[in-house]
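Only one protein chain is missing; all other protein chains are in place.
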Amino acid sequence: MRSSTPSIDPLEATALRPIQQRSSGFYLLAFALVATALWGVNALVFHQWRNGLQVTGLNCPVFWGVYITNFVFFVGISHAGTLISAILRVTGQEWRRPITRMAEAITVFALMVGPINVIFDMGRPDRMLNIFKHPNFNSPLLWDVCCISVYFVGSITFLYLPMIPDIALLRDRMPHRRFYRILALGWKATDRQKHRLEKAIVVMSIAIIPIAVSVHTVVSYVFAMTIKPMWHSTIFGPYFVVGAIYSGIAALLIAMVILRKVYHFEEYLKPEHFRRLGFLLLTMCCLWFYFTFSEFLTTFYGQSPEEMKVFYGKMSGDYRLLFWGMVFCMWTTFFTLTLPWLPLRTPAPLRAPARVLRPILAIAVVAAFVAISQRAGTMTTLAMDLRMPLPPFLERSMMAIMPIAFVWSLLPYLRNNPIVSSFVASIFVVIGMWLERFVIVVPTLVNPRLSWGVAAYHPSWVEWSLTAFDFAGMVLLFVLFSKVFPMLPIWEMREGELAERSRFETQRVIMDRASEVPA
Amino acid sequence: MELTRRQLLAIGGAAGAGVVIPAWLRSTIANSGPEFFPARNESLAYRKNLESFVPSVCQECTGGCMLKVRVIDGDAVGVSGHPTHPVTRGAVCPKGPASLQALYHPDRIPQPMLRVGQRGEGQWKFITWDEAIKKVAHQLQDLRHREKPHTVTVLDGSRAGLTRTLLERFAAAYGTPNYVHFNWTMGEYPVDAFRAMQDTEELAYDLTNARYVLSFGMDWLQCFPSPIEASRSYGLIRQGREGQRGRIVQIESRLSLTGGKADEWIPVNPETEGLLALGVAHVILKENRFDRGFTSSRTTGFDEWSRIVAQEYPPDRVEKATGVPQETIIRVAREFASNRPALALSERVSFFNQLAVHALNALAGNIGLPGGVLAANTPEAGTLPSFDPDPVARRGGGRPRVDGAGTTFTLASDAPQQLPENLLAKKPYPVNTLVVSNCNPLFASPNPKRWKDALAEVPSIVSFSPFMDETAAYADLIVPDHTPLESWQDAPSVTLGGERVVGMAKPAVIPVCRTRQAADVLLKVSHLLGGSVGAAFPWANFDTLLKECAQQAHASGHAKPLMLDPAEEPSDEALSIEDFWEVVTAGGGWTLPAEPQRQQTRFNFRPDFVRSPIANQKANIADSFPLRLCLFTPLAFSHADGAHLPYLNSIAGPQLDERWETWAGFNPETARSHGIANGDEVWVESPAGRVRAKARWYQGAMPGLVNMPCGLGHAAHGRWAKGVGSNPMELVEKLLDPVTGQPDWQSQRVRVYRV
Amino acid sequence: MPRWGMVIDLDKCTGCQACTVACQTENNLRPGSVEESQRGRIIEWIHVLPVVEGEYPHVKTRYMPVPCQHCDNPPCTRVCPVRATYKNDEGIVAQIYPRCIGCRYCVNACPYTCKFFNWSQPDWPESTHGGKSLSAAHNPDVSVRPVGVTEKCSFCSHRLIKAREQAKSEERPLRSEGDFVPACVEACPAEAMCFGDLDSPGTAVSELSRSHRAFRLQEELGAEPKVYYLTEG
Partner (left out) sequence: MRTTAKYLIIGAVLTVGIQQLSAHVFAPRPVRQPFEFNHAKHIKKDWTCLACHPGADAQSVAGVPSVQECAECHKSEGVDKPATRKVAALAASDKEIPWVKIHRLPDYIYFSHRRHVTLAKLDCKECHGDMKSRTTPVDRQVLPISMKRCVECHKMKHASTDCLACHK
């Protein structure tokens, strides 16, 4: 069939190429991801389920850890798509068209992965159904269950609806027709169908926005509804939503950069897209800092002793590296997205031998982190346990100077490569957001209200394996999806082109008419 | 659209799977046994669930507290305090409930075992009781034939009671002077001072009525004859008397549990408590605040004693030695003298300290008064008939003791810690058989390695231990005793206020293992030995003996049976002896009327010992071992025992929330100066060896000291003790008090470094 | 309806932890191990919390036995997604083990850290000698919690059931004091704890809970605990 009706449309060709061709790279990647995921399943089934949660690093009073961190993180990532694409649709941003599909797919897969972590975290997963048998609607966890399932259904629908015409296209173009035929729901692109579809999309995009906002608000309520120090905060709802959108955009940008490179979408994912999303990222970055600042200032100013224990735990205690690491990661957005455009000159000593300097600096940055990690318990388990004793002043100055120098030396490069710079920023944002979730969950639990000896939390290999499972699973689902469905919404982009053209036509007619009329 | 066969099958399959798989999952999960639902007690298909409560005696320390054991279908499932027993009054200390774990300890010795491999190698073979008893009897008979009965040494750690009486009687009837009582001095009464000054050991500190308690290093909340009584007294001192909250002052170099609960903690240089006491005495004398009536009429040696004290212990000198400011000494002296009744407590440390502290009680005239030091006659369950040792026994019994008690150590009745040296040196004669009962010298001794070396010189070691502790592991023959809840027991005791009670209990449960009560084994062995030895033990079983005692009590007419149910009153009618026996075994014994405080012998101030080595105090500082080791026993491990019971391991260190490992407490300043962070792993080293511990900063530690708990660091003793923590007693080079022969736990110097 | 509560006199408490061990034997708490201890997983339903204040030589230590506070306004019961924990009419905050899914939300919500989680299947070892082992000492009135559920102090509610049954068989109402005490109160050698109906006048608990020495932990949180403490001195 493919041969009988070869596509000549370049958009269609580009969009369908990944489905039609499978490289060895794909198989290799899929294999690696499946292997990682299987490793996670092994850790889950043969260690955690067999022995109980004792295989984790959790303890009393640190009852929640990496699993809940992952849960919050992935639910945050899920704001990538649906929310962003819905907002862009509602506001009629035409440039959105090529990126909506990716964004929505990320949402769906993050939502598949995230909530699983709650099951990982459960002591008795075999009794999971009790949540439906004996629900207690006073519990924020129940609110979570409701919101997330509604959001999940909503975002699948939201992903699926605009895909119907594309599936119909695939039905007509590809083998395995049965699969596509069922999914295409008999799409024949009649006007009535088109009209209905567009209406459904509009309704969905309006409906999904409050749902998405509610989801992360409710996730934050899980923490905020308790009276734990530094959890019990009214700001948590919007704070979590902002963080979620922030990391969601970052995840979307990462996906865009990679797909653009791998599937050769350069034609359709233009620097313009990156620039605009970059602005959005910057906005969220500012908002995120605003919230973080408010959060910490309020805590600090109040000086409530229980909260101050947590506060200092983050600022200068066991979790200082994670906290300041998070701040650094979040700042990277500024470094990479704002600084290059400011009229700053890179100082000569950093500029001249940039090619030499850059790797050295990069190594130095890593070394600084490692050196400090050696002194901090939490970081030791989170990073590598390399022994590199350094005098403290050297550590501190390295910590301060190296990243700045490093970034500075990169400025010229970033200025010339907006895509790379947004990619770098996004990577850091995703890491930073994971750290943020961790730093929200754990330090509070380490410092319960009633003093409790010395508490600490070191995630175990099982927890890391299941974290790897999450990431691998998410990427795997995304990659497989991209091999089955076009990642560029062909139909929507054509509609966009048509609309553009018709507008152009209309304009020209008007212009013509205007010119026809003699003065 | 037609429904094809394939589709039909698919739907059917899906529906089937949807129904069957959940059902199967449910049944698998429900049946997956230990995975999700623990099965319990299902071996007995039907529990009859007959619940009963029986009295028993707690033997986890030597307190002799009585328990009320809840027994269901023959299993002991709960423990609480005996409600009417005057010592316990329905309460327990943490060791009481933990005795259930001793009873059902998974690593008990099930039946007699004979060593087959090298000593200490752990190669054993099970033998029958007949074989074991015959073997012991033959061995002992053989020694008697060879005129060497004195080469048998009995090392026993039992509390006062008939079992101990029988062991002593056995030694006497068999012909050895060597019944050596193995004790644990930390937390013990200063009995050496009692004996030296008042000529009796039978004294008690009447805390229940005291208004001012000045303790020189005695962590009395955690020890005392019964920790239950100590706690109850504490409650009384605090809130028990309306409008009169007693004052508690604790003088010690490590802030103990008691120190933490005291009104005031006075840190004092280790081992200088006696000097401080004399400094206090000096002030009392100088300010004329002592009880002149008492000192003049009922004491001897006061004049000389007071002259020396006045001369040698002015507060400024004492301040220098003890590190306690003069003002504090003066204030404490005034408080002590003006608040009556006041008590000065010390534990069984160096003889000098014991005497110095106990003298304060006499100085304040608190002897024989409520709230002071009372005569406390421990009752006897019964009087055993006298016996006639044969010539062999008489000759053997006349030989000098192997531990040097009474000879080397003039004031000591027992000096177990001298045994290793004497065994090694075969002085005054080699020991052929060592019988170990109720003690674990290979663990609970200073530098226990000495014991191992010394025991190599003993050809035969018999142990009664129900657990494979260090000493049992080093024995040749183990004849395992019952645990307390399985035994017939008697527990004569006297309360701090002088109430006298004889506890008596029948076995609460059927023995878990094929063990036998040590007393029964002893009776069997003596019957096999026959002759005059057998004749000294006319009882078939231990319970026959107990019944005989009950008969005596019944005949005396003074005994009032205890009742396990507080609501029940013992009937006033005269009971027949059979009924009396029924009632006392079901109720837990009988009380005896309190003895009036009899006129005691004159208090002797022992001025011969008051001249102290005040100048010697700083002599033995070695720079290579700059710190001082301060050992203590947490309540959970009192008598250095209890680490084999997991519940006790979990509560070992209440102050620092430490458990299941050995910690070393440092003053933060000391720790910093040694570069030790809170939580670091450190080595604590002395010339005798080194042990590993977790360093903990503790504000209640004096600078220059390392505090370590005794009780952990077993090399044997079941799964929960073996290999857990480390034993700081290994650091103590043997230092025995020259008069009492008791170990000096607190003088060891050590150094500390990070692992 | 009685409102069961407890008063703990900190002035009498000696920190001996008899309550802890008595509770452990009464309620079949897991034996514990080195590993559990190192990983902070020892379970003690009534935990003696040490507080060391001040610096050498002016040090003050305090011991505070902390059982479940059985709050009148419990923060833990609200958050349970499956209603496995709830407060009953008599004010006892209960944990229903067969329903608990082990999410540990209630544990985190508790400001007193009085709820515990079974990280592993409790180890009730078989004996090496073939005879009965530790599990023989299990109190048949209390379940053995399986892996993966949250557990907590129940004020020995099994004793309450029995006491009520006994009272009924004697055809009298349950007394508001003395008919039933939790194991910890029964064990306390210093007689520092008392237990009874807070609402009925004349009981020791209701008197003491109103004494000028009485306070509750973190009262400002509004959880309304029913465990009162009496200050020292």
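First chain written, first letter: the chains are A, B and C, and each begins at residue 1.
Methods note: contacts are C-beta pairs under 8 Å (C-beta built on N, C-alpha and C of every residue); 3 or more make two chains touch, one makes a residue touch a chain.
Predicted, not measured: the structure shown is a model, and the values here were computed from it.
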{"item": "Which displayed chains the hidden chain touches across the whole complex", "value": "B, C"}
{"item": "Of C:154, C:176 or C:203, the one touching the omitted chain in the full complex", "value": "C:154"}
{"item": "Option touching the unshown chain, where C:18, C:76 or C:92 are the choices", "value": "C:92"}
{"item": "Chain not shown, touching residues in chain B", "value": "1, 3, 8, 11-12, 14-16, 18-20, 23-24, 27, 37-38, 40, 42, 44-51"}
{"item": "Chain C residues touching the omitted chain (full complex)", "value": "86, 88-89, 92, 94, 96-98, 141-144, 154, 157-158, 161-162, 165, 168-169"}
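We take it that only the chains that are shown with their structure count from here on.
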{"item": "Averaged-CA centre spacing for the pair chain C and chain B, given as whole angstrom", "value": "30"}
{"item": "Centre-of-Cα separation between chain C and chain A, whole angstrom", "value": "44"}
{"item": "Chain B, residues touching no fewer than two other chains", "value": "35-36, 657"}
{"item": "Chain A: positions in contact with at least two other chains", "value": "124, 453"}
{"item": "Touching residues on chain A, where the partner in the complex is chain C", "value": "51-54, 56-64, 118, 121-125, 127-128, 130-131, 133-136, 138-142, 145, 222, 225-228, 445, 448-453, 455-456"}
{"item": "Contact footprint of chain C on chain B as seen in their complex", "value": "34-38, 40-41, 47, 49, 72, 75-81, 90-98, 100-101, 103-110, 221-222, 227-232, 234-235, 238-239, 245, 255, 257-261, 265, 267, 512-513, 635-636, 646-651, 654-657, 659-661, 667-669, 698-703, 719-720, 724"}
{"item": "Complex interface listing, chain C residues touching chain B", "value": "9, 11-12, 14-18, 20-22, 24-26, 31-34, 36-38, 42, 44, 48, 50, 52, 54-57, 59-63, 121-122, 124-140, 144, 146-148, 183, 186-192, 233"}
